[in-house]
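Removed: one protein chain of the complex. Kept in place: all other protein chains.
== chain A ==
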Amino acid sequence: MTTAPYLIVIGGSAGGLHPILTLLPGLVASLPAAILIVLHRQSHYESVLTDLLSAKSALPVKEASEKEPLLPATIYIAPADYHLLIETDHTFSLDDSEKVNFSRPSIDVTFTSAALAYGSRMTALLLSGANTDGTEGLIDVHDAGGTTAVQDPATADSDYMPRQAILHAPVDIILQPSEMAAFINRMAEV
(Lines give C-alpha, C1' and ligand atoms only; values in the text may rest on other atoms or scores of the structure.)
Protein backbone atom coordinates (compact mmCIF):
# COMPACT_ATOMS: atom_id res chain seq x y z
CA MET A 1 0.00 0.00 0.00
CA THR A 2 1.33 3.43 -0.89
CA THR A 3 1.16 6.27 1.58
CA ALA A 4 -1.70 8.04 -0.17
CA PRO A 5 -3.33 10.78 1.87
CA TYR A 6 -6.70 10.20 3.51
CA LEU A 7 -9.62 10.96 1.20
CA ILE A 8 -12.81 12.92 1.86
CA VAL A 9 -15.42 12.74 -0.91
CA ILE A 10 -18.33 15.19 -0.69
CA GLY A 11 -21.39 14.68 -2.89
CA GLY A 12 -24.14 17.26 -3.30
CA SER A 13 -27.02 18.13 -5.60
CA ALA A 14 -29.75 20.77 -5.30
CA GLY A 15 -28.93 22.84 -2.20
CA GLY A 16 -25.50 21.21 -1.87
CA LEU A 17 -23.50 24.34 -2.51
CA HIS A 18 -24.61 26.07 0.68
CA PRO A 19 -23.14 23.53 3.16
CA ILE A 20 -19.94 23.40 1.08
CA LEU A 21 -19.54 27.18 1.34
CA THR A 22 -20.21 26.88 5.08
CA LEU A 23 -17.61 24.20 5.72
CA LEU A 24 -14.73 25.40 3.52
CA PRO A 25 -13.54 28.33 5.67
CA GLY A 26 -13.21 26.01 8.68
CA LEU A 27 -10.75 23.56 7.10
CA VAL A 28 -7.17 23.73 8.32
CA ALA A 29 -4.70 24.80 5.62
CA SER A 30 -2.39 21.87 6.36
CA LEU A 31 -5.19 19.28 6.07
CA PRO A 32 -3.51 15.87 5.67
CA ALA A 33 -6.26 14.72 3.30
CA ALA A 34 -7.41 15.24 -0.26
CA ILE A 35 -10.95 16.56 -0.65
CA LEU A 36 -13.02 15.71 -3.67
CA ILE A 37 -16.30 17.49 -4.41
CA VAL A 38 -18.92 16.01 -6.75
CA LEU A 39 -21.66 18.57 -7.30
CA HIS A 40 -24.53 18.23 -9.80
CA ARG A 41 -24.77 21.38 -11.89
CA GLN A 42 -25.09 22.91 -15.33
CA SER A 43 -21.84 22.58 -17.29
CA HIS A 44 -21.88 26.30 -18.12
CA TYR A 45 -20.92 27.41 -14.61
CA GLU A 46 -17.65 25.52 -14.63
CA SER A 47 -14.99 28.14 -13.91
CA VAL A 48 -17.37 30.14 -11.74
CA LEU A 49 -17.65 27.25 -9.28
CA THR A 50 -13.87 26.89 -8.88
CA ASP A 51 -13.54 30.64 -8.26
CA LEU A 52 -16.43 30.64 -5.82
CA LEU A 53 -14.96 27.82 -3.72
CA SER A 54 -11.42 29.22 -3.91
CA ALA A 55 -12.62 32.48 -2.40
CA LYS A 56 -13.89 30.60 0.67
CA SER A 57 -10.95 28.28 1.20
CA ALA A 58 -7.38 28.45 2.46
CA LEU A 59 -6.67 25.29 0.45
CA PRO A 60 -6.09 25.35 -3.31
CA VAL A 61 -9.20 24.44 -5.33
CA LYS A 62 -8.91 22.92 -8.80
CA GLU A 63 -10.80 20.83 -11.28
CA ALA A 64 -9.66 17.19 -11.23
CA SER A 65 -7.73 16.19 -14.39
CA GLU A 66 -7.36 12.67 -15.70
CA LYS A 67 -4.16 10.85 -14.60
CA GLU A 68 -3.53 13.51 -11.94
CA PRO A 69 -2.37 12.12 -8.57
CA LEU A 70 -4.43 13.06 -5.49
CA LEU A 71 -2.46 15.31 -3.15
CA PRO A 72 -3.15 16.24 0.48
CA ALA A 73 -4.40 19.71 1.43
CA THR A 74 -6.00 20.10 -1.99
CA ILE A 75 -9.65 20.43 -3.00
CA TYR A 76 -10.62 18.82 -6.29
CA ILE A 77 -13.88 19.42 -8.15
CA ALA A 78 -15.34 16.78 -10.47
CA PRO A 79 -15.63 18.39 -13.93
CA ALA A 80 -19.13 18.84 -15.35
CA ASP A 81 -20.37 16.28 -17.84
CA TYR A 82 -17.91 13.49 -16.88
CA HIS A 83 -17.97 10.80 -14.24
CA LEU A 84 -14.93 11.02 -11.99
CA LEU A 85 -13.24 7.75 -11.03
CA ILE A 86 -10.22 6.98 -8.86
CA GLU A 87 -7.62 4.40 -9.83
CA THR A 88 -6.01 2.08 -7.28
CA ASP A 89 -2.75 4.00 -7.82
CA HIS A 90 -4.61 7.07 -6.45
CA THR A 91 -4.88 9.03 -9.68
CA PHE A 92 -8.03 10.39 -11.31
CA SER A 93 -9.77 8.96 -14.37
CA LEU A 94 -12.61 10.53 -16.34
CA ASP A 95 -15.44 8.67 -18.01
CA ASP A 96 -18.13 10.09 -20.30
CA SER A 97 -20.42 7.06 -20.29
CA GLU A 98 -24.19 7.17 -19.70
CA LYS A 99 -25.63 9.31 -16.92
CA VAL A 100 -26.30 7.53 -13.63
CA ASN A 101 -29.32 8.70 -11.60
CA PHE A 102 -29.84 11.26 -14.40
CA SER A 103 -26.49 12.75 -13.43
CA ARG A 104 -22.99 13.10 -14.82
CA PRO A 105 -20.95 13.40 -12.69
CA SER A 106 -22.78 10.86 -10.56
CA ILE A 107 -22.07 10.79 -6.83
CA ASP A 108 -22.61 7.01 -6.70
CA VAL A 109 -19.97 6.42 -9.37
CA THR A 110 -17.32 8.43 -7.53
CA PHE A 111 -18.19 7.07 -4.05
CA THR A 112 -18.00 3.46 -5.29
CA SER A 113 -14.81 4.00 -7.22
CA ALA A 114 -13.19 5.75 -4.24
CA ALA A 115 -14.27 2.88 -1.97
CA LEU A 116 -12.50 0.37 -4.22
CA ALA A 117 -9.31 2.45 -4.25
CA TYR A 118 -9.21 3.73 -0.65
CA GLY A 119 -11.08 1.17 1.46
CA SER A 120 -11.05 2.27 5.09
CA ARG A 121 -8.87 5.33 4.34
CA MET A 122 -11.80 7.52 3.31
CA THR A 123 -14.97 9.30 4.37
CA ALA A 124 -17.95 9.97 2.14
CA LEU A 125 -20.20 12.92 3.01
CA LEU A 126 -23.58 13.26 1.27
CA LEU A 127 -25.33 16.64 1.21
CA SER A 128 -28.65 18.17 0.19
CA GLY A 129 -30.30 17.03 -3.04
CA ALA A 130 -33.54 16.10 -4.77
CA ASN A 131 -32.70 12.68 -6.20
CA THR A 132 -31.38 9.32 -4.96
CA ASP A 133 -27.76 9.67 -6.10
CA GLY A 134 -25.21 8.77 -3.41
CA THR A 135 -27.09 6.11 -1.46
CA GLU A 136 -25.66 3.11 -3.30
CA GLY A 137 -22.20 4.64 -3.15
CA LEU A 138 -22.47 5.13 0.62
CA ILE A 139 -23.25 1.41 0.98
CA ASP A 140 -20.11 0.55 -0.98
CA VAL A 141 -18.00 2.96 1.09
CA HIS A 142 -19.32 1.38 4.28
CA ASP A 143 -18.75 -2.17 3.02
CA ALA A 144 -15.16 -1.32 2.08
CA GLY A 145 -14.53 -0.09 5.64
CA GLY A 146 -14.83 3.66 5.08
CA THR A 147 -16.82 6.19 7.11
CA THR A 148 -20.21 7.47 5.94
CA ALA A 149 -21.68 10.85 6.85
CA VAL A 150 -24.87 12.63 5.76
CA GLN A 151 -26.13 16.19 6.14
CA ASP A 152 -28.96 16.48 8.67
CA PRO A 153 -32.06 16.53 6.40
CA ALA A 154 -33.62 19.19 8.64
CA THR A 155 -30.85 21.59 7.53
CA ALA A 156 -30.97 20.68 3.81
CA ASP A 157 -32.62 22.87 1.16
CA SER A 158 -33.70 19.60 -0.53
CA ASP A 159 -33.96 16.85 2.05
CA TYR A 160 -34.84 13.94 -0.27
CA MET A 161 -31.28 12.81 -1.02
CA PRO A 162 -30.02 12.77 2.59
CA ARG A 163 -33.29 11.15 3.75
CA GLN A 164 -32.99 8.35 1.17
CA ALA A 165 -29.41 7.74 2.29
CA ILE A 166 -30.38 7.55 5.97
CA LEU A 167 -33.23 5.14 5.13
CA HIS A 168 -31.24 2.78 2.92
CA ALA A 169 -27.53 3.07 3.70
CA PRO A 170 -25.51 2.49 6.87
CA VAL A 171 -24.75 6.06 7.97
CA ASP A 172 -22.15 6.54 10.69
CA ILE A 173 -22.87 10.16 11.50
CA ILE A 174 -25.43 12.87 10.71
CA LEU A 175 -24.03 16.39 10.63
CA GLN A 176 -25.19 20.01 10.66
CA PRO A 177 -23.36 22.18 8.09
CA SER A 178 -21.72 24.06 11.01
CA GLU A 179 -20.17 20.80 12.30
CA MET A 180 -18.75 19.58 8.99
CA ALA A 181 -15.40 21.41 8.94
CA ALA A 182 -14.43 20.18 12.41
CA PHE A 183 -15.52 16.66 11.46
CA ILE A 184 -13.36 16.67 8.31
CA ASN A 185 -10.35 18.12 10.18
CA ARG A 186 -10.71 15.35 12.75
CA MET A 187 -11.15 12.48 10.25
CA ALA A 188 -8.10 13.60 8.29
CA GLU A 189 -5.91 13.42 11.40
CA VAL A 190 -6.75 9.77 12.15
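Basically, a residue touches a chain if its C-beta (ideal position, glycine included) is under 8 Å from a C-beta of that chain, and two chains touch if they have at least 3 such contacts; residues count from 1.
Criterion: contacts and distances are computed from a predicted model.
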From "ABC-2 type transport system permease protein", "Sulfate adenylyltransferase subunit 2", "MCP methyltransferase, CheR-type" or "Succinate dehydrogenase iron-sulfur subunit", the hidden chain's UniProt protein name: "MCP methyltransferase, CheR-type"
Touching residue (missing chain; options A:L27, A:A73, A:A117 or A:M161): A:A117
Omitted-chain contact residue, chosen from A:I10, A:V109, A:L126 or A:I166: A:V109
Touching residue (missing chain; options A:S65, A:S120 or A:Q176): A:S65
Among A:T22, A:S93 or A:N185, the residue in touch with the chain that has been omitted: A:S93
Absent-chain interface as seen on chain A, which is shown: 65-67, 79, 82, 85-88, 93-98, 109, 112-113, 115-117, 136, 139-140, 143-144
